[in-house]
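What you see is the complex with one protein chain gone and the rest in place.
Chains: A, B and C, in written order; residue numbering restarts at 1 for each.
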Amino acid sequence: MAMTGVLRPGHVQLRVLDLEEGVSFYRDVVGLKETGRDAQGRVYFKAWDERDHNSLVLREADEAGIDFLGFKALDAATMDQLESAVQAFGISTTRMPAGEMLGTGERVRFTIPTGHLIELYAEKQDVGNGQSYVNPDPWVPDVKGIAPVRFDHCLLYGPDIEGVEKLFTEVLGFSVTERVLMEDGETTLALFMNCSPKAHDIAFVRHPEPGKLHHVSFLLESWEQVLRAADIMSMNRVSIDIGPTRHGITRGATIYAFDCSGNRFETFCGGYQTYPDNQPITWTWDEVGAAIFYHDRKLNERFLSVVT
Amino acid sequence: MAMTGVLRPGHVQLRVLDLEEGVSFYRDVVGLKETGRDAQGRVYFKAWDERDHNSLVLREADEAGIDFLGFKALDAATMDQLESAVQAFGISTTRMPAGEMLGTGERVRFTIPTGHLIELYAEKQDVGNGQSYVNPDPWVPDVKGIAPVRFDHCLLYGPDIEGVEKLFTEVLGFSVTERVLMEDGETTLALFMNCSPKAHDIAFVRHPEPGKLHHVSFLLESWEQVLRAADIMSMNRVSIDIGPTRHGITRGATIYAFDCSGNRFETFCGGYQTYPDNQPITWTWDEVGAAIFYHDRKLNERFLSVVT
Amino acid sequence: MAMTGVLRPGHVQLRVLDLEEGVSFYRDVVGLKETGRDAQGRVYFKAWDERDHNSLVLREADEAGIDFLGFKALDAATMDQLESAVQAFGISTTRMPAGEMLGTGERVRFTIPTGHLIELYAEKQDVGNGQSYVNPDPWVPDVKGIAPVRFDHCLLYGPDIEGVEKLFTEVLGFSVTERVLMEDGETTLALFMNCSPKAHDIAFVRHPEPGKLHHVSFLLESWEQVLRAADIMSMNRVSIDIGPTRHGITRGATIYAFDCSGNRFETFCGGYQTYPDNQPITWTWDEVGAAIFYHDRKLNERFLSVVT
Partner (left out) sequence: MAMTGVLRPGHVQLRVLDLEEGVSFYRDVVGLKETGRDAQGRVYFKAWDERDHNSLVLREADEAGIDFLGFKALDAATMDQLESAVQAFGISTTRMPAGEMLGTGERVRFTIPTGHLIELYAEKQDVGNGQSYVNPDPWVPDVKGIAPVRFDHCLLYGPDIEGVEKLFTEVLGFSVTERVLMEDGETTLALFMNCSPKAHDIAFVRHPEPGKLHHVSFLLESWEQVLRAADIMSMNRVSIDIGPTRHGITRGATIYAFDCSGNRFETFCGGYQTYPDNQPITWTWDEVGAAIFYHDRKLNERFLSVVT
């Protein structure tokens, strides 16, 4: 959690082209738990080891992509303070009423310089992780599919990386952990920031079109689980973009793949711990290949061009 | 990091009976990097992936144990605020001048209700992790021994667990993550707290004698590294207390062993992520065995009685 | 497979005190597949990745232990030749008719010098591993419990180790891979032999009482699966004898535990490859602790005394 009281990325709403196909995919292949459906027809999911009611919401639409990404704040007072700070930064905010999302309190939302809709919320119903709060076992045996432990982060594509860097570091209390520079050796191509000791809680890549999604990411507990995830993807004919491989950036061991609507998602493990006193890491243009795909040391075309 | 600006456990000073034997042990078997020796004869170490100058300091003495445990604060102003808050809590503080520890700025120190000497500091020299800040590789090949990535936490034994819980949660900004109850179902036997999403950054067990050390803990990156650590311990005739095994508490996969002076240390991996909004986990007296040693489901006598 | 045509340990029949309790244990906790029940009331199991009809048979009896261990021979002619050789060695044989065990052809059986009943058979019905023989996936998702890939070997206790060494190496074509010596530096305490490049396919420990079982062993694919096995044992309140740990002998990474009738079983991974041209490894009496439990470097009392 950041010292501002931003705890973590808590929920993301994705658009899928066919709702039931999307539900099957995220429930049976990714292995999330379905936790509810609302009057708008949206379907709610959580990873098994999350305790909050939902972390992924699917909405049927004509075009894939991301509707919004929400960060949980420590409490309502923190959410109010953060809203004021966002407004003082020059970004207008709106409020979504409690209950508009299942199990979720009031939300503050605003559009950031890359064109993405970001939310803050302080309340989400604790539905537990399938274990008791008294004498729990370390994991639950009744999972399906890949079964990540948590929704972890998003990588978003859009213009004005400088604007989001300023907003997230100066207003929301994030720290820059890694940065990829463009050919000029100065301009930021990609920016990784955290609000915790994780190597990243959110990342951005410069892109002309605003509001685009590169991937949503789910956390696995080991490299063996990454292999198992790749096997499950193959068994289910999921289109793998790349992996298993390692990122130079964050050191994460990873797979990128596409859901049934073309949204890219990641299942990964690893990464280092870093704190606000640590100097960020810089990747230069000539090493951008190793930065993104450490083993191949070269980008595939899809990484920079295919987004939803 | 806690919202108060306490970042992490950053250094611990241990007493060893024979300095050079201790140096050999922590350098060649545990696999820490020696980073310096001071005029008092103390020897400084860091884990390979830490960037700060030191995290473990050895001092030769007639009796093993812990001299002090230090937490890094975000900056000098944060350290000042935390000092004031500790004083307001009713605990007096003293200052150690910058440079009294190699590579380390001024430190605030105070004795907590369990009798342990705790420090806060804001400055420690960045000596790097053996990789560049530009285009780094994910790890360094020239390590020796077990080679943990970080010093992670301590488990301390002493009286007045209620006092340290109040101090760490109300003044220093920690959260309780897990708690073991005594036979009466009310009194806390053991307390696990974090100042980050880690399952614990510090832990205490109720014990009549103040200021005792149960173990210092070092972080490994995988369960395979835990096996490798156990193998290296056996090759070097290190006395293993227990493990490889899993803790019910924190879910960590672990080995406890004793250094050449009888100080217990842990090499572990794993554990879940938790945040201040998560309800703590409680372990009842009848399940204390599973809480501590999840596989055996019973304590060994040494766990509660052997401390330094 | 040995050059004599002995392929592998293929089936073992165990006695359990309560049949349905035993069935639940091996099906739901160990995670074997039940493949049939016969007119005698015996219940048949196979590990998921085995293709033959059965590898474990349970029989209800007043006393736990092993009834017999069977090795598969290449074909009927090989079985005949091996039978003749056993007889020429001075051991009488009998034949069990095809079908006396479900899915199994005629068996040759004989009592070896340690008092155990050993069988040879050449036919067992191929029931598959749940995957097609055409374009299979690497594993099947619908497993329960620990779910080892194979029945691997047995460790048997009895007198006259010299006799079984002679029989297995000279008649059946096994090779000695490792040997533990007694205090006199000459007498064999424990003997490990293979009929394949595995570190062992059968092992014996010297023991006054004939025909005893130390453990039956099931193969896992990784050290992470060993941790998962230990977790599942704890969740099901299985009594763990020792582990997760490593054997010095064979290098296997292992857990020993007891089934609901007190029969010890092992779930393990690893071990090296060795061939008939390799010199055997010897363990001396003073290092027997490290030989058996490499991390602790000392035996627990149970290892030598508790058998069924």
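Just so we're on the same page, a residue touches a chain if its C-beta (ideal position, glycine included) is under 8 Å from a C-beta of that chain, and two chains touch if they have at least 3 such contacts.
This one's a predicted model, so the numbers in the text were calculated from it and none came from an experiment.
*Asks:* So one chain is hidden, and I want to know which residue out of C:142, C:184, C:277 or C:301 touches that hidden chain in the complete assembly.
*Replies:* With C:142, C:184, C:277 or C:301 as choices, the missing chain is touched by C:277.
*Asks:* Which of these touches the unseen chain: B:21, B:34, B:126 or B:231?
*Replies:* B:231
*Asks:* In the full complex, which bits of subunit C touch the chain not displayed? Write them out.
*Replies:* Per the touch rule, subunit C residues meeting the hidden chain are 1-5, 7-8, 49, 51, 72, 74, 126, 133-139, 149-150, 196-198, 221-223, 246, 248, 251, 270, 272-273, 275-284, 287, 290-291, 294.
*Asks:* Against the chain that's been left off, what residues of subunit A make contact? List them.
*Replies:* For subunit A, the residues touching the absent chain are 223-224, 227, 230-231, 233-234, 237, 240, 243-246, 253, 255, 290, 294-297.
*Asks:* To test your reading of the contact rule: which positions on subunit B touch the chain that is missing from view?
*Replies:* Interface residues of subunit B facing the absent chain: 137-139, 141, 222, 224, 231-232, 234-235.
By definition in this document, only the chains that are shown with their structure count from here on.
*Asks:* Which one of the chains is farthest from subunit A, going by Cα centres?
*Replies:* Of all the other chains, the one whose centre lies farthest from subunit A is C.
*Asks:* Counting in whole Å, what is the centre-to-centre distance of subunit B and subunit C, each centre being its mean C-alpha position?
*Replies:* The answer is 43 Å.
*Asks:* Can you check how far apart subunit A and subunit C are, centre to centre, with Cα atoms defining each centre and the answer in Å?
*Replies:* About 48 Å separates the centre of subunit A from that of subunit C.
*Asks:* Which subunit C residues sit where two or more other chains touch them?
*Replies:* Counting only residues that touch two or more other chains, subunit C contributes 224, 231, 234.
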